[in-house]
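The complex appears here minus one protein chain, its other protein chains still in place.
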Amino acid sequence: MEFASDNAGPAHPKVLEALIAANTGYAGGYGADSVTEAVQARIRDIFEAPEAAVYLVGTGTAANSLILATLANPWDTVFCTSMAHINEDECNAPEFFTGGTKLTLVKDADARMDPEALRAAIAAEESRGVHGPQRGPVSITQVTERGTVYSLDHIRAITGVARDFGLKTHLDGARFANALVALGCTPAEMTWKAGIDAVSFGGTKNGCLGVEACIFFEPAKAWEFELRRKRGAHLFSKHRYLAAQMQAYLRDDLWLDNARAANTAAARLAAGFAAHPQVTLAHPAEANIVFARFPRHLHAKMQRAGAHYYVWDGDPFSGDPEEQLMGRFVCDWSADPAETDRFLELLAQG
Amino acid sequence: MEFASDNAGPAHPKVLEALIAANTGYAGGYGADSVTEAVQARIRDIFEAPEAAVYLVGTGTAANSLILATLANPWDTVFCTSMAHINEDECNAPEFFTGGTKLTLVKDADARMDPEALRAAIAAEESRGVHGPQRGPVSITQVTERGTVYSLDHIRAITGVARDFGLKTHLDGARFANALVALGCTPAEMTWKAGIDAVSFGGTKNGCLGVEACIFFEPAKAWEFELRRKRGAHLFSKHRYLAAQMQAYLRDDLWLDNARAANTAAARLAAGFAAHPQVTLAHPAEANIVFARFPRHLHAKMQRAGAHYYVWDGDPFSGDPEEQLMGRFVCDWSADPAETDRFLELLAQG
Amino acid sequence: MEFASDNAGPAHPKVLEALIAANTGYAGGYGADSVTEAVQARIRDIFEAPEAAVYLVGTGTAANSLILATLANPWDTVFCTSMAHINEDECNAPEFFTGGTKLTLVKDADARMDPEALRAAIAAEESRGVHGPQRGPVSITQVTERGTVYSLDHIRAITGVARDFGLKTHLDGARFANALVALGCTPAEMTWKAGIDAVSFGGTKNGCLGVEACIFFEPAKAWEFELRRKRGAHLFSKHRYLAAQMQAYLRDDLWLDNARAANTAAARLAAGFAAHPQVTLAHPAEANIVFARFPRHLHAKMQRAGAHYYVWDGDPFSGDPEEQLMGRFVCDWSADPAETDRFLELLAQG
Partner (left out) sequence: MEFASDNAGPAHPKVLEALIAANTGYAGGYGADSVTEAVQARIRDIFEAPEAAVYLVGTGTAANSLILATLANPWDTVFCTSMAHINEDECNAPEFFTGGTKLTLVKDADARMDPEALRAAIAAEESRGVHGPQRGPVSITQVTERGTVYSLDHIRAITGVARDFGLKTHLDGARFANALVALGCTPAEMTWKAGIDAVSFGGTKNGCLGVEACIFFEPAKAWEFELRRKRGAHLFSKHRYLAAQMQAYLRDDLWLDNARAANTAAARLAAGFAAHPQVTLAHPAEANIVFARFPRHLHAKMQRAGAHYYVWDGDPFSGDPEEQLMGRFVCDWSADPAETDRFLELLAQG
């Protein structure tokens, strides 16, 4: 009954096999190896973007921060939602890598940025010459931090507003695959065809050990990115071991299969919550994350039974047994349906 | 005949086995797992430093930069040699992570910092109130960037000068194990017993995929380091896969065995160079790196035979066949003695 | 009819006389002169703070940014209102000087920060270990950016919340004197006696050419501040010319007289607005700034008559003549009552 995080789960065995396969003799360092080259080509293929600049790093925060630093000036402001990972969960890494760019928080609904609120927020900046922060890129997260998924129309609405002001849009795709299978579209449709300029393409949460791709559809700043990556200490010397993970991840649809498994598990969980008289969903559960509200006494029971998940609203340890808490439940590719069923059965017994 | 770099070599099979062993079910993220805890304890044991703060990161540049940022203020200057990795090979990462600390280059002999030159360099700073940079930490590299090894007396001389001015000393130990087996001393003797305050303890170049430990013998700034690591995007979420590498590396003396193999291969190479009438050693070869000078025609021959190494002085591609080039030869744990012999035989044929 | 800004006004003649008086022969550079020493002592006296560390800089943004950089770590977040000058009007200078500190925007009423909203905002941070930004200092502006003044009780409420969490409070006193005469209290009462830790003490907007004092009531970080000031290029070499301005400003109550003149002019204006059937005050006018709403046709008329002020809401150039605009009117020490009357008379004629 493990719902704490998709980074608490294991790596997929095929990813580890790929590491072993890559571990043959000598290979060029710092990305000058054949596995890296192959994986870059594979990503360009998958995204139908033969000109794209593709780089690998070890963490999602590195991917987001390095991309934003490449897109934004230090005197700019980045437009994102208040619950964006770049705002809430990166300990000011975006501010560090950009050299002090600000984040302007735009209204959302279920963690999806509101396009008209974005338009108003952008319009409100840069009206005071050098005094205010200047307009910088827009950043959205897909799957969002609340488990919802932007539709293609919604993404186009966001990037359309950004382009009206000449701004770029970054997509934080830490859970890219989960969103993709939820939408049933192609990577190109979910990104550059919808106006996205750069993507943090996650592997870690969906079966890798630790690898994310940074993708720029317009490669003009590719060299700048390479320098920023090295200066940020994110260029791995034995680079083939990053690349091998990603190669296995993208081979034979492993990434999509993993994402489908995670989403299916979350849907099963969400259906169980919806059917429970004392539980309500806090947000639509559209991918592999479920937010639910339930009384404290239910929480206490599930904890005693050994379930793991984070409580985001309310004090899990004390108070009125009927008071509502909000829990976050994340399913990863390795989620065991039997465990989910066990959890729901226990819950159903109230 | 692979002598390009110890990061071009493979990972040791036991390190990969450890990854597989760690890949069992769910585990806490961001270092809250039992493997990480075990490896921290193991490092404290090895260093006889029960109070030490120990952290893992994925690259050596991250280890160096994060440690220096923790030890130095942005208005300080770090004292190092001109060929220090932090000066020459990190694309200003130390300056980035520290927020603009300067590096003051101190005279060396065979890449070993001269203690009296260090004293003079420190004395020359901070004599102008707020105008000049302030005195910051000293940083030395062991094994040095020219393949030499500091003796314990030499390290004590350096840290003694630093302490005379109240300054800390950092040891960049990207090749820590190679130096340790060369000296035949304990980790404690080579570090805190000799006055070292913080260590970048390398694993990547000596058989791991990508992991380095950051060790502070005085843990006062441990929390600050943790925040800097996260803000620098160097906190891995699936942290157990960093830890498992290091755990295997330190188990059953693998790290020392690997280092001995690399040093032995380099000694074999250096002996062959020394015996060759047309080759001279550019620096004493004391660990796993050999610098040698030889005429261009010998280089051309070895290239044709498929040998891989970097030429650091002279144009490898054109010029007088008798002109001297300087090559750097690095041996890693996986070096094949037969290949080294083949190289030396070819060389001996002139 | 000049209401554009209090930095559009002239310097007071006595300030210029002081420059001439200070211009005698040689004097130590970088603050090592007798005028600087005298003005530091004078400020300590005025604030009844014999231990305070006092420094001069040339701009208000420098004062704010250098103080915040001294109080906050790069991984912290500063708590301020959305309309805070440090958020809206300094082109990310606070982020630059702090090395990437975030600003968390706290709810206000008439630009005065709400203490309970502050408590909630602080409580919401630092609950995620290294992941979120850490709690940093609180910063409030007195006179606020909307022309209101914090009561002493209100300041104590804010600093009380900050201290409950062990946080420092900064007061941006670009219009310190205007607030002081509005409250009729002492500088000590409005600052350290009410829990304030550091003050940007403005001179520029109230009769100087360009000088602000930075005051730390607890001098522990005085030397760090001096290094930050020099590193920020804000240490003036011919420092006596900063000091002489401040000396004249604080002599014979010039600063208080100037502030009273400005406040009186603004009160006259506000009274005229309040009496006008088509004008409403947008915020209480408590010092030297007045925000008023009025129909576009009135604006057009006043513009034709040569009045200068900024329109902050609404398009001043086109639209329905009855649509409401919001204008900001600032009075400085040199405001001419006859001009204010002329403005009000024109306005009264409709």
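A few remarks follow.
Labels A, B and C are assigned to the chains in the order they are written; within every chain, residues are numbered from 1.
The rule we apply is simple: contacts are C-beta pairs under 8 Å (C-beta built on N, C-alpha and C of every residue); 3 or more make two chains touch, one makes a residue touch a chain.
Quick caveat: nothing in here was measured; it's all calculated off a predicted structure.
Within the full complex, the residue among A:V130, A:A275 or A:A348 touching the omitted chain is A:V130.
Interface note for the absent chain: among C:G58, C:G272 or C:P295, the touching residue is C:G58. For the chain left out of this panel, the touching residue among C:L209, C:L281, C:M326 or C:L346 is C:L209. Residue-level contact of subunit A with the missing chain is found at 30, 73-75, 99-100, 129-131, 134, 224, 226-231, 235. In the full complex, subunit B touches the omitted chain through residues 74-77, 88-92, 95-96, 98-103, 105, 128, 130-134.
Mapped onto subunit C, contacts with the missing chain fall at residues 2, 4-5, 7-11, 13, 16, 19-20, 23-30, 57-62, 65-66, 90-93, 96-97, 204-205, 209-210, 227, 230-238, 241-242, 308, 334.
As a working rule, only the chains that are shown with their structure count from here on.
Between subunit A and subunit C, the centres computed from C-alpha atoms are 41 Å apart. Averaged C-alpha coordinates put the centre of subunit A at 34 Å from the centre of subunit B. Distance between subunit B and subunit C, defined via averaged C-alpha coordinates, is recorded as 51 Å. Residue positions of subunit A touching 2 or more other chains, listed in rising order: 90-92, 96.
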